[in-house]
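With one protein chain held back, the other chains of the complex are shown just where they sit.
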Amino acid sequence: MQHMIGWVWLWPLGVAVLLAWPLLRRRAMPLLLLALLPAWALWGLAWGLPDLAMGKIDQAWSFWLLGSQWRLDALSHSWLGLTLVVWTLAALHSLVMVSAHQARYALFFLLSLSGSLLWVLAADAVSFYLGFSLMSLSAWGLVIHEGSRKAQRAGRWYLVLALIGELTLFVGVVARAAETGTTTLSEWSSVPGADWVLICLWLGLAIKVGVPLLHVWLPLAHPAAPVPASAVLSGVMIKAGVIGWWLLLPGEVMAQTAWPEFMLWLGVLTMFYGAVFGLMQSDPKTLLAYSSISQMGWLIWGLGWVWQMGTPEAGMLWLSAFALHHGLVKGGLFLSVGWVKQSALMAQPGLRTATWMGVGVLALALAGLPLTSGDWVKTALKAEADNAGAVVPSTLLWLGGLATALLMVRFVAVLRDLGGHKPTAAGNQTLTGMTIGVWFSWIALVGLVLVWPWWQTSHWGTGHVWSGSVQGLASVATALLLVWLWRRLRWPEWEAPPGDVLVGYQWLGAHAHRVFKQRHRSWRARKRLAARHWRHWQTARLLKSHWRTRWETRLSQWSVVTAGLMLVALGLVASVWVTV
Amino acid sequence: MTEWGLALLVVWPLLWGALTMVVPARQVTVAGGLAALVTAGLGVWAVTLSPQFLVLGNWSTPLGLGWRLDGMAQSLIGVTAVVGGLVSVYAWLDKGLPPTFWGLWLGAWGAMNALFLTADVFHFYVTLELLSVASVAMVALTPGAGATRAAFRYLLVSLTGSMLFLLGVALLYGRYGVLDMTLLAAQMTPDWPSMLAFALMTVGLLAKTAVFPLHGWLPQAHAKALTAVSAILSALVIKAAFYGLMRLWLEVFGPLATVSASWVLGLLASAAIFWGGYQALKTARLKRLVAWSTVAQVGMLVLALALVVQAKAISSVPSVHLWQGLVWLIAVHALAKAAWFLAAGTVQKRADSDYLAQIGFALHRSPISVVAMALAVISLAGLPFTMGFLGKWWLLSLAWELQAWAWLLVSLLGSLLTMAYGWRLLNLSLVNRGLPQALKPVSVARDWVALCLALLGVMGGFGGHWFWEGV
Partner (left out) sequence: MSGLIYSLCALGLVMIGLYGLARAHHGLQQLLAINVMSAGVFMLLLTMAARHPPADAVPQALVLTGIVVAISALALGLALLRRLAAEEAESHD
């Protein structure tokens, strides 16, 4: 059992190596399922173990990197469950929804999966960082998979921000390791750190979470990827940031700092920010991406009051429940976009109705209708937050829930526009048994979303799914009413480009570039004039080329090289002379 | 016995290098290749020996020569053996190499082994010069005036550097009357002749290591050379000169290598990182890109050396793992750069073009080479799962210990630049792949050699623990 943990995430890498075999490269998709088997085995085996309930199952490999440790405790078991469900569904859907460049897709999928499993199980900072960056960077291959101009742009922004995040996080991890003298995460949680170290760690992960202003890549990348990959991006990967905050920042001593309050308000801000810009989108996947940002607001807010508590682990269990709820529902919603686009499926009236019912269930669960996981989790979170003494007024939170409900109504409307028109090309596409099978797996996910809270409450023995409050019902009803009014009164519908403030960044970038170029041009003109004046033909000739080439040519001139030799030597002599 | 074995480490490649000149042209590849593999085996064997000091032929110093096999020398010999062996395999597979290549390459290898072993500054000069002559001749193997010009330029810089180095040696001998490195280190006092020697020898080696602003010869020479030659020059020959810098700064000139002197190194290194990175980001040609990346990565090595010098000068910092970290970075760069150059050469051959705009399709059809390049890039940038990651970890923790924020920032930006220019190639192969075109047939085995080198750079992460205990 112990010895399995390390292999769970290495296994997908091994499967990726199999892709070198051309025969398997042609039938790469089933390999994705194969890669998940050991992880499922671990999850299942750990299920009833007393070790898990009591604390953890550990494993350490001292020979690997700086010595790695993994653990499986109640929290990581729950994250592992979420990871496995969403990745498995994505793997299944890849069978029918991804047809081009399958080998390449499989390679990036497997690498990313491996990273994802690694950070879930990591008990030391290096392993977490490795898993986190392996997952993020390999996901770039999934984002650009379609190869369209849109996907390329998304990939570029994704990579730029992911790399900045990586490096910031890396600095933070190294600095924190130097500060605490260890890389074991459990020892990090109780040692206060220097402010800038914590800021580095926070910032590196905030990019993944999609904190407003750092979120610009998210509405581009999540929709650009193929449907199953979007499900994973929004369902699992985005959670890595929040869980990273929990694991890497010293949660037990945060209560004395200003961090909890900052996180509370940032969370509320994120809820509204994501919802407002999400409402201005007309592409269903972009809208879902914004909804993910908005939902991350709940987790950010949650982490705020969890840090205020005396025993943060207890609160963290509820946040994990929320993460599970959101992961399942959002994964299902992204996949539903793929099904609505599947014209052969939608041509069958029975399947069509069932699909729409599934969409409805998922949307209502996210919107927080009573008796769904959404309402149950949110009510519980609010109660826990009150216990912890969080300062955010509950009206704001209710408004946050209303925003989500509005977003979901808008999502269904947009999706209906997409799949509403009668399928025309249905004749070209036949409905295969495989497609139906995968469709059933999606229906099973919808079922899981419905059943899961009931099971969880009985398992934990905490309260009922029916919270007794009507807040969820009220927000859904208000949302429907508002939308109805909006349409009735023909109020204008605003649109925002995906990535909202990204436009501003680009404008700034272009402007800076222009200013730089102008100055550059005038400098060149001046130099050219001077050159003509002095009839210095060599300089004039050099000026025609780019400054990069020009300076390199200058640096390579023998007189410059010799002068460089002498100058460096003089500098060395002087530097030694001043100190000795 | 050991003494004979170590002598063989130098004599065997030199002897076979000479012999290949008289072997009939058709058998040269076999003879040279086998000799190279035996040399690699000898190198690996030398790593397993215990550290020792040998006096050659029982001539006592100062007239005799001392050889010293310590950890630093062993690591470098080992790296050279592994990388050199694999590059030899690649050269064996490359039918386009002229037969003279083997003589020159074996000569260069013998010179490098002698250079790593020697404990005498003058002998160091001789081996360095031998290595330069062989390297210059290897660059000149490429037909065409461009390569000859690049080789000539390389020779001039190299000769100038050697002369300055020799001037330093003369000053040292005049001042201390000994040439042995350990004896010099024991007597070293910071006075004018020593300072002058320090500056001259350092500058000479900086020119040979191609540190900004003395880097001008490198992109031309490395980009113009034949593929196997580029890999040897970038991965190994540069490191031999850098090894000299390590010996001088960390050992011979101990009391002179002060914090302020390390600032000079650090500034040059930062300039190299940015200038090399920027050029690599903008250049239109494939091998140029890789060569410019060498300029930037050499900057990274020199930056690390500057940090180590600082750590040694400030006694409060524990001085464990200082040279080990440097050697680790050298190994990272040697493996990654050899892999990258070999993969790039294969792709270039297939596309029959060196322009990035024209190789998209060839990249697309060489997935193994693309994977090799991608692994090399992530190892150089210090991303996870690679040897480079551990190297970067070591570098950043050292910078943190020293509170050297500026250098920390520079090395991070260097990583970012590395990713950026590496991404250019990856993007070409995945997204902008260009129109289908007829490709030249090139054996897939050559792609695999590059991949082997790149994978070794990744697997190094597994071997990290013996090296890094206690870091």
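As written, the chains take the letters A and B, and residue 1 is the first residue of each chain.
As a working rule, contacts are C-beta pairs under 8 Å (C-beta built on N, C-alpha and C of every residue); 3 or more make two chains touch, one makes a residue touch a chain.
Since the structure is predicted, the reported quantities are computational estimates derived from the model, not experimental observations.
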item	value
Omitted-chain contact residue, chosen from B:45, B:173 or B:278	B:173
Given B:10, B:115 or B:137, the one touching the chain that is not displayed	B:137
Of A:41, A:508 or A:563, the residue in touch with the unshown chain	A:563
Sole residue of B:155, B:225, B:311 or B:449 that reaches the chain not shown, by the stated touch rule	B:155
Subunit A residues that touch the omitted chain in the full complex	558-559, 561-563, 565-566
For subunit B, the residues touching the chain missing from this view	62-63, 122, 125-126, 129-130, 132-133, 136-137, 140, 144-145, 148-149, 151-152, 155-156, 159-160, 162-163, 166-167, 169-171, 173-174, 179
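One rule holds for everything that comes next: only the chains that are shown with their structure count from here on.
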item	value
Distance from subunit B to subunit A - Cα centre to Cα centre, in angstrom	39
Subunit B - residues contacting subunit A, complex	157, 160, 164, 190, 195-196, 198-200, 202-203, 206-207, 213-217, 255-256, 258-261, 263-264, 268, 278-279, 282, 378, 383-385, 389-390, 392-393, 396-397, 400-401, 408, 412, 415-416, 419, 423, 430-431, 461-462, 464-465, 468, 471
Touching residues (chain side subunit A, partner subunit B) in the complex	62-67, 104, 126, 129-130, 133-134, 137, 141, 144, 147, 152, 155, 159, 163-164, 166-167, 170-171, 174-175, 177-178, 548, 552, 555-556, 560-562, 564-565, 568-573, 575-580
